[in-house]
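Here's the structure we're looking at; comments come further down.
One chain of protein is taken out of this complex; the other chains stay put.
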Amino acid sequence: MSSPTTVEASSKLASKCPSGPLAERWSKHRFELKLVNPANRRKFHVLVVGTGLAGASAASSLAELGYSVSAFCIQDSPRRAHSIAAQGGINAAKNYQNDGDSVHRLFYDTIKGGDFRARESNVHRLAEVSVNIIDQCVALGVPFAREYGGLLANRSFGGAQVSRTFYARGQTGQQLLLGAYSGLMRQVGEGQVKLYPRHEMLDLVVIDGVARGIVCRDLTTGEIKSYAGDAVLLCTGGYGNVFYLSTNAKACNVTAAWRAHKRGALFANACYTQIHPTCIPVSGSHQSKLTLMSESLRNDGRVWVPKAKGDTRSPEQIPEDERDYYLERKYPSFGNLSPRDISSRAAKQVCDEGRGVGASKMSVFLDFRAAIERDGVDEIRSRYGNLFQMYERITGEDPYRVPMRIYPAVHYTMGGLWVDYNLESTVPGLFVLGEANFSDHGANRLGASALMQGLADGYFVIPYTIAAHLAGRKLGKISTSHDEFKRVEQGVRERIERLKNAKGKRSPDSFHRELGLLMWDKCGMARNADGLREALVKIRELRDAYWQDVKIPGDAAELNNVLEHAGRVADFFELAELMCMDALHRNESCGGHFREEYQTPDGEAKRDDANFCYAGAWEYAPESPSGKVGWSMHKEPLVFENVKLAERSYK
Amino acid sequence: MSSSHDTHASHAAAPTHEKKHLALTLHVWRQRAATSEGKFVTYKLDDVSPDMSFLEMLDVLNERLIANGEEPIAFDHDCREGICGACSLTINGQPHGFERETTTCQIHMRRFEDGQTIYIEPFRANAFPVVKDLVVDRGAFDRIIAAGGFITARAGSAPDANALPIAGDVAESAMDAAACIGCGACVASCKNASAMLFVSAKVSHLALLPQGQAERSRRVLAMVEQMDKEGFGNCTNESECEAACPKGISVANIARLNREYLRALACGD
Partner (left out) sequence: MVRRIASLWSSSIGKKALMSVTGLLLIGFLVLHLVGNLQLFADDGGKSFDAYAAKLKSFGPLLYVAEFGLGALFLAHLALGLRVTFENRAARAQRYALERDRGARSFASATMVVTGVIVLIFLVIHLLDFRLREMAPDGLAAMVVRRLSEPAGALIYVVGVAALGVHLSHAFRSAFQTLGLSGKGWDTPLARLGKAIAIVLGVGFAMFPLVFFSGAKKASHQASLEPARPIHAASDVTTEAIR
């Protein structure tokens, strides 16, 4: 064991990681897992919540195995899940380019990219099945980019020195999701999956300690209904929308995961947040979401701000020697291509110094002048035409003439519900897949790895590991007439009533914006203990005000967008508190968690492997019968037997 | 940094002052439920920032309605970056508004004139019943896909991805068709409310690829049968769908769908 940590493991967190040589663990584990007889599978009913890459792939592959599946999504169609917005690509250790890639290299890059805060066994399994994912997607008809000769094309992506990223134009997420969705719809057509669009899971039903069902609101009719099953899969995505402004879709929320958390599923590493450096900056107080510009722009664009504070000249009036190309200055070897977290923090730093640009002073230039002079306008247009057009559409500025303005934005959350090697949470029978779990990316996710994880979990992990639960536990027949379902339904109704009856003055959206701003300031790209403590006080105040002063017009028994949002905002308040607590407790900087107190003299993240090399999983523990929120921490030490913990350096 | 709920001091900026704000008159379709009668309701906004997106303009209006204790306008939206296909809206008689290859969520108010009147209606088709206000039910598209819009490939059974080379231009053509976001603007813009462009995009995508050959005949017959059951109209080859499609899907796909269908009738198994 090369674990540097002296952390004591919590008995609640049995990772169930197999032992033995890293590369053999997954196949050994699969052999040891119980199986469900094909004839018995149809007797098991699995509830899958969420239909993104993880949910759609899980629902379709379980249905193919013969399980009876119900799939739920809040969108009007499963095809609209937010996986669809991923642009860049999907990693796989195919080594089609013959450039030295291997399963072990993908494993290593992912562990290192995650700043050594992920489980070795999980990450290795992810790298192993990555190759099957590409095969599966091609078989489903995903039109990946190809070379003239017909073989699959690859590109390189941040954090790797090999070309292992498969892509379908700038729409990889869309094409992968449509592939998974088509497989799901095939099973719907065959009656093996029952589909519930516009249904929102509002609570988890746990009977005799095992997850046995969910309670949903039919978003069209407002009806509260229960669904019973033998296992529940949460594939409900990340919680970046706690910041209000993020690159996430508007409907992305934490509610399903949060309800499960309050029913006993531990929530791990809540503070790990990925900030993407190249987004279109905020233009006004009306801003509803942020748009990502592909990172590839940094291949040819140079990032700069004026050297002087408060310089209001237009960019072309600022002479070369009065510009600060700060990424090139600080990170000469990686320059404008420095990793996401580092580039993001550097942008924040210069803006905090008062050297930001644009009307808001909260953006930096991404300048293509040099590239246009070098390669010509036509060449730049052929490389980035679509992106430049999108930028112009949104900002009204022509990036061929004026430098683009960019600023970092919340993009992905590495934290989530704690799961063991089987993807099972601390509530037996409750499995968590994709971005909703905490498992594979540690403290920072590499580009093009989110799609890989979602599909790995759904196609190639859960079909095997769910059997451990279904075959391994005695699951009696349970229907929604069980008292516990009635009780949980009642709780859901009362909560909706409480929100509706507040009859205050402010919309849920206005509270959400305020919470988001607070989180961005205090728990965003950089955090410090004082700020986090201050945030904790303010979040609690704001949360209390929320329940008094929120205003929800309309009826609960019909489509009511405001009511839907109101429930999600209420959960974001509680999550925000946990995120700040988690950030406050983690006295180190790692990946997407940068604590200002813990940095090297030149401003880089400083990990503390001796004390924090663990996954921190929080157990919900109300402090009093009145339901006041409180948590206790459980630790799963991270053991590194196959890699050496090292400092990430990009200088 | 202090925070008040209406000024996002740090990650939001004051709108640029030199740009003139717009005054707009909106006629918005309001309909309580599928079975209710709907009608236009007129709203006036006098301080619309040209930097707002069209949906942000509606957000602002909704915030005001909530403040007045009125019900906000229901509309579908999600990613707000033009890829999920959730947003709809027929703006001044044109699905997704007047800009070419643009979804409603990507329209910005700087493209409108001060003092302009804007009609906002739902996507209209019998096969897309109104759920509420501007929200319609596009479940018909899901049912068409369930009928046959897939390649049967069980997880675990796939051969190596490079085992079957697919020429670059074939893959590109398949991708052109696969770019459909399933928003339904083709149906909404067709005077016959036909779903041919949507169905043809999926049929083309899969028929072009070698993986899609085994189910080629069955797929097109089943998808067209389901399309007809849903109550869409017939194609009269006017190409308005192509002009309205935010992803620029070509009507050449409709020709391919017709070819595939007739081929399947003539010599399908």
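Each chain carries a letter (A and B) given by its place in the written order, and its residues are counted from 1.
Please note the rule applied: contacts are C-beta pairs under 8 Å (C-beta built on N, C-alpha and C of every residue); 3 or more make two chains touch, one makes a residue touch a chain.
Because the structure is a prediction, the values reported are computed rather than measured.
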{"item": "Chains shown that the absent chain touches, full complex", "value": "B"}
{"item": "Touch residues of chain B, complete complex, unshown partner", "value": "27, 29, 38, 40, 90, 92-94, 98, 100, 119, 121, 124-127, 189, 191-194, 196, 221, 224-225, 227-228, 231-240, 242-244, 251-252, 254-263, 265"}
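Here is the rule we use: only the chains that are shown with their structure count from here on.
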{"item": "Touching residues (chain side chain A, partner chain B) in the complex", "value": "57, 60-61, 64, 75-80, 82, 84-85, 94, 96, 132, 134-141, 143-152, 168-169, 171, 174-175, 178, 181-183, 185-186, 188-189, 195, 197, 220, 245, 247, 249-251, 281-289, 291-292, 358-362, 390, 393-396, 407, 459-460, 463, 505-507, 509-511, 513-514, 517-518, 520-521, 551, 553-554, 558-559, 561-562"}
{"item": "In the complex with chain A, residue positions of chain B that touch it", "value": "1, 3-17, 32-33, 49-53, 55-57, 59-60, 63, 65-67, 69-72, 74, 76-86, 102, 106, 108, 110, 131-132, 135, 137-139, 141-142, 145-162, 164-172, 174-175, 178-179, 181-182, 205-206, 209, 211-212"}
